[in-house]
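Apart from one protein chain that is not included, each protein chain of the complex appears where it belongs.
Order of writing sets the chain letters: A and B. Residues in each chain are counted from 1.
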Amino acid sequence: MTTPIDLGLPTPGTAGVPTLAEGQQLTGKDFTSDQEVRWCPGCGDYAVLKAVQGFLPQLGLRRENIVFVSGIGCSSRFPYYLDTYGMHSIHGRAPAIATGIATAREDLSVWVVTGDGDALSIGGNHLIHALRRNVNMTILLFNNRIYGLTKGQYSPTSEAGKVTKSTPMGSVDQPLNPVSLALGAEATFVARTIDSDRKHLTSVLSAAAAHRGTALVEIYQNCPIFNDGAFDAIKDRDRKADAIIPLEHGEQIRFGPPGEDGRGSKALVRDEVTGGVRAAFAADVPDEAILVHDAHNPDPSTAFAISRLTDTGYLNQSPIGIFRQVVRPTYDDQVREQAGPRRGLDDLQALIDGGDVWTVEEDR
Amino acid sequence: MTLTPEKPIKQVERVIIRFAGDSGDGMQLTGDRFTQQTAIFGNDLATFPSFPAEIRSPQGTIPGVSSFQVHFASRDILTPGDHPDVLVAMNPAALKANVSDLRAGAVIIADTHEFTARNLTKAGYDHNPLEDDSLADFQVHPVDLTGMTIEAVKDFSLTRKEATRSKNMFALGLVSWLYGRPVEPTIDHLTRKFAGKPNVRDANIAAFKAGVNFGETAEVFAVSYEVKPAPVPKGRYRNITGNLALSYGIVAAGRLADLPVFLGAYPITPASDILHELSKHKDFGVTTFQAEDEIAAIGAALGASYAGHLGITSTSGPGMSLKSEAVGLAVMLELPLVVVDVQRGGPSTGLPTKTEQADLLQAMFGRNGEAPLPVIAPQSPADCFDAALEAVRIAVTFRTPVVLLSDGYLANGSEPWRLPDVTSLPRIEPGFATGPNHKLDDGDEDFLPYLRDAETLARPWAPPGKAGLEHRIGGLEKSDGTGNISYDPANHEHMVRVRQAKVDRVAETVPDLQVDDPSGRARLLVIGWGSTYGPIGAGVRRVRQRGFDVAQVHLRHLNPFPRNLGEILARYDKVVVPEMNLGQLALLLRAKYLIDAESRTNVRGTPFGAEEMEGILLAALTDLGIADASDNPIDARVAEEALR
Partner (left out) sequence: MTYVIAQPCVDLKDRTCVDECPVDCIYEGERMLYIQPDECVDCGACEPVCPAEAIFFEDDVPDEWADYTQANADFFAKLGSPGGAGKVGKVADDPQWIKDLPPQEHD
């Protein structure tokens, strides 16, 4: 289980956002709006909603200073169900809108809710630019590897060969891996978690919220209607030990059924041939060869190599946890720093009077 | 230094000068300096810069020609003029590209140094036109501008290339002498501009002075001319381009509304200047965001509006197309937003550096669903300031996106601007929601984000940060009042009509249109919008000088139209609508008022000429049986001459 990492950041993600008065404490209920939740029965979105409602009180922030912005998709209905400020915007554009909000207002905790189609297909451009700018916000990417709202077409994360309504003979698209993409887009915080694992989800959320900059959290989310079982391997009690490669900063990366030392019998080691990483039996390699996860490494190469261990086809194996968490100045903080002292109308008069001005003394 | 010419001075009422050269020759700067001198001298003026779409087309070729036209007069003028009286041609291509626009008898000053065999070929000349009689209609002054410039700056240890760069200043000096322009402002300007590079500064000043002296002494220039200052109301003036005025208008509107300004923009000609200018004014509370594309630009601006800032996005046609979905969202969210479209020739990438007014219908209707929004347009470069203020007033008061339609001609053209006293401009009230706005049956209070103001039908603006006003908005249809998602047919019908009604209400806050019909006897009305104001006014003036009556009215508000527009249109026997498109306003007028508005259009990428407009109006008067065919300007040059 990943625990929130305290980097001792000079300015945590929520610095500048007003907190609750001493002794005041909100509950999940305070974050529940009066709107009826309308996802399909069993949808993974419910679990995430519940986890977020349960988590938000932990931030100790004022409700009115929290904003959720979403795009379009099943998952993007999220803001309606939270009693915070919220905007359900247009397909793919939430990161852009949130950039405006976060840049305009330091006193807001800004969250983006998006789907795999929303973030990676139509909104791919906005996602990568938000990440590289490092705008202070947290992006929750609900990856169900399908277009839910439009009733089941394949998405940019669907495995090649996927048979859907729009690909009756199987898709011929290579899917992309959101974590690899984010790492390539200069992201400062990249994590992956699972809808049904409330504890892990919550711990990742708190690390993401604490991060100053754009935090991308990919959430594997089951769509029981159009892509049921996409994540069965990592949820199934018997299979998940082999399927989940848990990433914990400062810990050896071990997975698989417990070996003799009681820890995962498999481990990640450097692959001398490819320069990447590969799985090996822990017993077959010297202890010091086992990779110790370093989320704070300024160089994202190893994190990227680990991200490549995610299956591109049907998901039988996936690293889960915080891949990367590094400190870099945020876009919005720097923009605000550039803003000088506020000048008024008198100064404005001086501005427009600047340049070559001439005076006509009398009407002529 | 003041000019004390020994040579005779001839009085003229107005002059049109065009500086033309290769895009590397500094013609825009030259024109700009001449304009400043002229403005300071007190003439009324209008300018028209024209440059190639490519940054550097092949040197010496016709596509590479860049020009700057300035029209100045001792009375008020409305256009940059049709036919130059003076052409400064820095090379054969510049001569070839412009000579056909000149009036008969015009002065041509050509830099002989550049009339080499190679350059002549590049421009497509078989013979050197300076040496044959092809320019017999004009007063040609072949001058070795380059050679004399090199000579003038030889003391400043510059390379030959650097030295020749000052030739535009030599040309400026010569023309300044010719028209008795004050020279100090240019010398001051050069001193300031090149403060860090003393030898460049000195070389430019020397070249400029050499040009002046050459005029004074050279025998070929027998006379100089004087254009007396124009009658203007007293006040402080500066010359300003449309893009700069528009930018200042946005800064001013932010201060008048006491709102931080957030501009989201993606670079595009001819709107980028607005991004550049606003980026300089962070200390006026302006944040600029150069987005990854136009969609992100408007998205971020809308986000900023949601967060309580004044969201602005600026672009040109292709960017407008990209923004349309987000504009629809803004219509639905009912948040203040100003969308500036500096129109250029279209469709698609079209003519990036040329002007057009063909985005009107896109602004009106270019969204899915019934998505009405106010549309307004400035009518002259300086008017861009007022138009920006008006756009912000409407956006903030009515919680709506507003499209502000400028165009390439306004954006880069300039005119003297009588400086407003900004402290006395009307304030704009954001009127943020401060608390609950609704009482429940049980006596409790709550906040309804779509409860409307009875007068404006605007909804509350409630940026995050206020406890108790937490609410969710989005692009899905919503119940009036609560703003909750609603698919109820009756509610949708109601909301579609309410959004329309709200935009219609803007007209209640717009003053009645004033028709310019001095005699009150006109049967012909000419109506336009945007940058055609100048050419239409100039055409009207010409027709009136011929003794005919014609009425003129010009629209700032294109949606909704001013309340009295229908009544005005009905008063006239004939209505003509000149536009730089294929009749978009005419279409709207015909549809809305069931009148036979006649469209007169041009889509050449350049504004209407005054004489072209005169022809349009005379033809309309002929149709009415008022003028007859002989009144039409058969030979444009003759007519132009007759009216000098």
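Quick note on the criterion: contacts are C-beta pairs under 8 Å (C-beta built on N, C-alpha and C of every residue); 3 or more make two chains touch, one makes a residue touch a chain.
Fair warning: this is a prediction, and the values are worked out from it, not measured in the lab.
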| item | value |
| --- | --- |
| Per the touch definition above, residue among A:23, A:41 or A:275 touching the missing chain | A:41 |
| Residue among A:35, A:125, A:153 or A:196 touching the omitted chain | A:196 |
| Subunit A residues touching the omitted chain (full complex) | 37, 39, 41-44, 46-47, 49-51, 195-199, 222, 224, 237 |
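The rule we apply is simple: only the chains that are shown with their structure count from here on.
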| item | value |
| --- | --- |
| Interfacial residue positions of subunit A with respect to subunit B in the complex | 33, 35, 62-67, 69, 72, 79-80, 82-90, 93, 96-101, 103-105, 107-108, 125-126, 129, 335, 338-349, 351-353, 355-364 |
| Subunit A-facing residues of subunit B, complex | 36, 39-40, 42, 185, 189, 229, 231-239, 248, 251-252, 255-256, 260, 262, 264, 281-285, 287, 289, 291-293, 295-297, 299-309, 311, 325-326, 328-329, 333, 419-423, 463-476, 484-485 |
